[in-house]
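The structure follows.
Every protein chain but one is kept in place in this view of the complex.
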Amino acid sequence: MQEIEKNQKKPLIVAFCCNWCSYAGADLAGSSRLSYPAEVKIIKVPCSCRVNPIFILKAFQRGADGVILCGCHPGDCHYSEGNYRTRRRMGLLFSMLNYFGIEKERTRIEWVSAAEGAKFSAVMNDFAKTINELGENRRLEDLRCKD
Amino acid sequence: MQGLEKLMLEKANALLQSGEVDRVIGWKKGESYYDVSPATFTKDNLEGFVYNCFCGANLSKYLVAESKKEGKMLVFLKPCDTYSFNQLLSEHRIEKEKFYVVGVGCNGHLDMNKVYAQGVEGILSMSEDENNLIVETVYGQKIVEKESALLIKCLTCKSKEFAVADETLVVGEMKPANPNRFEEVEKLESMTEAERYAFWKEQLSKCIRCNACRNACPACTCINCVFDNNASGISAKANADEFEEKLFHIIRAYHVAGRCTDCGECSRVCPQNIPLHLINRKVIKDINENYGDYQAGAEVNARNPLVNYTKADVEAKEVVEGGNK
Amino acid sequence: MNNDMQLKSLIEMSATDVRKCMKCGKCSGRCPAFKEMDIKPHQFVTLLGQGKVEKLLASKAIWNCLSCLACVERCPRGVAPANVIEAVRTTVARMQGGDGITAEEIPAEVNEMIPQQLLVSAFRKYKK
Partner (left out) sequence: MHRIGVFVCHCGSNIAATVDVERVSNALAHEPGVVHSVNYQYMCSENGQQLIKNAIKEHNLSGIVVCSCSPRMHEATFRKTAEAAGLNPYMVEIANIREQCSWIHKDVEEATEKAIVLARTAVAKLTLNKPLVAGETGVTKRALVIGGGIAGIQAALDIADAGYEVDIVEKNPTIGGRMAQLDKTFPTLDCSACILTPKMVDCAQHEKINIYSYSEVDKVKGFVGNFKVTIKKKARYVDETKCTGCGVCMTNCPSKKGLNSFNMDLNTRPAIYIPFAQAIPNVAVIDPEQCIKLKSGKCGLCSMKCGANAIDYKQQDSFVEREYGAIVVATGFKPISLENFNEYGYADNKDVITSLELERLMNAAGPSKGTLVRPSDGEHPHVITFIQCVGSRDVSGCGKPYCSKICCMYTAKHAMLIREKYPDTQVNVFYIDVRTPGKNYDEFYRRAVEQYGVNYIKGMVGKVYNENGKLMVQGSNLIDNEQVTIASDLVVLATAIEPDPSVKDLATKLTISIDTNNFLTEAHAKLKPVECATAGVYLAGVCQGPKDIPETVAQASAAASKVIGLLAKDKLKGNPCVAHANEMTCTGCSQCAEVCPYGAITYENKEFRIGGGKTEKRRVASVNPAVCQGCGACTVTCPSGAMDLHGFSSAQILKEVEAICKR
């Protein structure tokens, strides 16, 4: 019984959240008690444009099954244009990853404002569901990093 | 080609004699006709200067180091190489004042492996005319059609325009560029994710991490490459794992995204024949389709699409979906 | 069908959120059939909100409503009173059984000329 449970590993999701909107949105989800799966772990960045493709690749390497970026809505960036840059950079990165055969569902961008606690929770629930259905990340993993 | 080589040699001599330039960078003949490598020449030593159908190498990359030296240099650039030159200018990696650019005509260069593949053996000597490579072998004369042995990068030639040149030397008409350079990318895009994964897994498993692609790439001019820099968190000298095969090429393609001129040197120099240009070209295609047509190096100081944005840009998801149509 | 189920069915058929109503009365202010109606358009919305099914089903106004949709068009809160009226009307018609006219009873010579909406209401209303 324990063996089975151990084998059915829960997926791991890394969420990069910008300090000004999405991290605050996550806080609001928390204070509104809007739950989302515990497999979602948040890393705070000043702006979504701080997220280097290397961070995302590293997460997959280390065993993440999905990576999601959250930023302010286009037009609302605290730094006025950071999320526009993110949108381009990640458009090209995600497309390239998919070109290499990495499932396109494993990467996502969502715009979540500080007022959208409900959206944050809904997005994370949905993303976790998608990743759960997709199963473990096999195409961009580093076996040395797996137990 | 011989006619052009003569003109180039004359030009080099004239500029060196007049003191307009101090050095020349071009191609130098080695042991045999097809053994050609980039080299620098001075006033007293133009020995071995050559321009033949094996001069596919892009000389731009060498200019980063040359730009640091005293004096002015004459550089011969084929149309596709001129884009790299402009891109390096935009990125302040070279100074225009240090170079006298002579654009030279080009009808595509050859891949010696493709010549061998046609059963050419026991080579004694070679010569060429407009359309053919004439090989004298121990078995007799062998004619190889140039069209049949073009480098990958020449098969999908992007341009016959000189993006920059102080003057040009062209003999006859240049053959037009190939408008369908994204065909192979489209083929990959039309595959399923699993098929693409299998394709790249097979291709990239061949990678021996020799760094030839990085060393030949005119956009790879970092002082300390992230893969050599322990502080970067991703440094590695060899592909210890399947992940690292991918990581290296994804990061490299992303590193040059928006800056890659599609010169095709990466694929040309790959000893394992990995179609690396298909990675960069995917990015170029995505840029063109989603953010407007852009050719890196077409203009000096143009804003690279990755440092640009518009408020109406499509969402990332649509870029991914767009390629899978 | 008990009261609760009927209420549920009415809410479902109405497909409009009556809780959005801010009780401004613009629907009734606009209604061309207002004077003939025993229950006014805004009351349909309120009564449904209060769950007063019997009162709704007893209304005669459902046969006076022109289905002109003026109330829907101008509601500032995006509520559709006409939907509620339509739901009540359909429910009542269903309760009465099949005593409306059928498509076959429409004379062929007028069939072409009469508008769709009128035809559908006729199926429902005739011989009420």
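Going by the order they are written in, the chains are A, B and C; count residues from 1 in each one.
Heads up, the rule we're going with is that a contact is a pair of C-beta atoms (placed from the backbone, for glycine too) under 8 Å apart; a residue touches a chain by one contact, two chains touch by 3 or more.
Because the structure is a prediction, the values reported are computed rather than measured.
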Going by the contact rule already stated, which one of A:R89, A:K104, A:K119 or A:R139 would touch the omitted chain in the full complex?
A:R89
From the list B:N131, B:S148, B:T192 or B:N229, pick the residue that touches the absent chain.
B:N229
Looking at A:C49, A:M96 or A:A128, which residue reaches the missing chain?
A:C49
Name every residue on subunit A in touch with the hidden partner chain.
9, 12, 14, 20, 23-24, 26-27, 29-31, 33-36, 38, 41-47, 49-55, 58-59, 62-64, 72, 75-76, 78-82, 85, 89, 121, 145, 147
What residues on subunit B make contact with the chain left out of this view?
68, 90-93, 219, 221-226, 229, 231-233, 255-256, 259, 303-304, 306-308
Which parts of subunit C are in contact with the chain that was left out?
20, 22-31, 34-35, 40, 42-43, 70, 74-78
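To be clear about the criterion, only the chains that are shown with their structure count from here on.
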If each chain is a dot and touching chains are joined, what shape do you get: line, ring, star, complete or other?
other
Using mean Cα positions as chain centres, tell me which chain lies farthest from subunit B.
C
Between subunit A and subunit B, what distance separates the C-alpha centroids? Give it in angstrom.
37
Chain centres from averaged Cα atoms put subunit A and subunit C apart, in whole Å, by 48
Just curious, how far off is subunit C from subunit B if you go by their C-alpha centres, in Å?
73
For subunit B, which residues count as touching subunit A in their complex?
188-189, 193-201, 226, 232-234, 240-244, 246-247, 250-251, 253-254, 257, 279, 282-283, 286-287, 290-291, 305-311, 313-324
Can you check the complex and tell me which residues of subunit A touch subunit B?
53-54, 57-58, 61, 74-75, 81, 84-85, 87-104, 107-109, 139-144
